[in-house]
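Missing here is one protein chain; the remaining ones are kept as they sit in the complex.
Let's look at chain A:
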Amino acid sequence: MEVHLSDAERVFIVHGVQEGIRNDGRGASDYRPIRVETGVLSTTLGSARVRLASTDVLVGVKAEIDEIDCKQTEKKGRIRFFVDCSANATPLFAGKGGEEMAEFVSTALTDAYSNSKALDLSKLVVSTTKAWTIFVDVVVLECGGNLTDAAALGAKAALADARLANVRIKASDSEKSEIELTDDAYFDSWQLDVIMAPLLVTVNKIGWSNVVDASLQEEVCTKSALVVGVASSPAKGDLVTLVRQTGRGSLEPDSVDEMIALGVRAGNSLNRELDRILADIGRTQTNRNELVSAAGFLSS
């Protein structure tokens, strides 16, 4: 995020985008190359690494059994998001620098997932008083623009990769209950259904045009952006789960409509591609007895 542009460079980028020409030759609704890998961390129940050009995020999913909030009418589990912008990502994140950005991304993820259609939280219930709480931790390794979208991609992929063990709760004599696991907790496990998990698409307003997936330089030229959370499936169509306006500028009401429409279109194709890749990964994980040695993911 340490990008300094002269006025001439700013004007060059803005005028180019308004003509439909971005610096790297992309169209307004094109994403930069994305690489997603799952199962990269052995200490987590599910993990994913997303590389969106030079933006690099690592997401780990852990789960703990916790008391159900007795004030809720429906019994369900919880999901919590934490984002950590490490100082490696950019020197500006050292110390408390990355807190604002981390706060923004984690709030956006929490709000986008906080509807009943995203994840079926009632499946997380294990007994009348206990349910799983899922923790999704995002670590930003490198920031090359468009952190929000990369974090959301990572969160969805990591949740798809997560395996939760089947547990049985036995009520014992004392107040504490006993948790029973089968001998082979890895195989006696289940996965979350993430088909309706939302992805976040940041639509930036540069000049009078709207673009998706802004690079660092394009972000500097953005006065106002709209983060749109989109969930889509062939059966249920597109659903918008989050809209958040960010940036120091204001927008025309018509622009808001256009930006949301662009976000939904981009989110739809992003969702479909990610679902396809996750399905492929699921199919190729054939022999789970094989020990997969990590080749050092930061090297490739």
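The criterion applied here is as follows: a residue touches a chain if its C-beta (ideal position, glycine included) is under 8 Å from a C-beta of that chain, and two chains touch if they have at least 3 such contacts; residues count from 1.
Operating definition for what follows: contacts and distances are computed from a predicted model.
Colleague: Report the protein name recorded by UniProt for the chain absent from the figure; options are "Protein-tyrosine sulfotransferase", "Exoribonuclease phosphorolytic domain-containing protein", "Cytochrome c oxidase subunit 3" or "Aldehyde dehydrogenase".
Modeller: Its UniProt record gives the name "Exoribonuclease phosphorolytic domain-containing protein".
Colleague: So which of A:Ser114, A:Thr128 or A:Asn166 would be touching the chain we can't see?
Modeller: Among A:Ser114, A:Thr128 or A:Asn166, only A:Ser114 touches the chain that is not shown.
Colleague: Touching the absent chain in the whole complex: find that residue among A:Lys170, A:Arg248 or A:Arg283.
Modeller: Selected residue, touching the omitted chain: A:Arg248.
Colleague: Of the residues A:Ala151, A:Ile260 or A:Leu278, I need the one that contacts the missing chain.
Modeller: With A:Ala151, A:Ile260 or A:Leu278 as choices, the missing chain is touched by A:Ile260.
Colleague: For the chain that's not shown, point to the residue among A:Ile65, A:Ala165 or A:Val240 touching it.
Modeller: A:Val240
Colleague: Extract the touching residues of chain A with respect to the undisplayed chain.
Modeller: Counting over the whole complex, chain A touches the hidden chain at residues 1-2, 4, 69-71, 80, 92, 96-100, 103-104, 107, 111-112, 114-118, 224, 226, 231, 237-253, 255-257, 260-261, 264.
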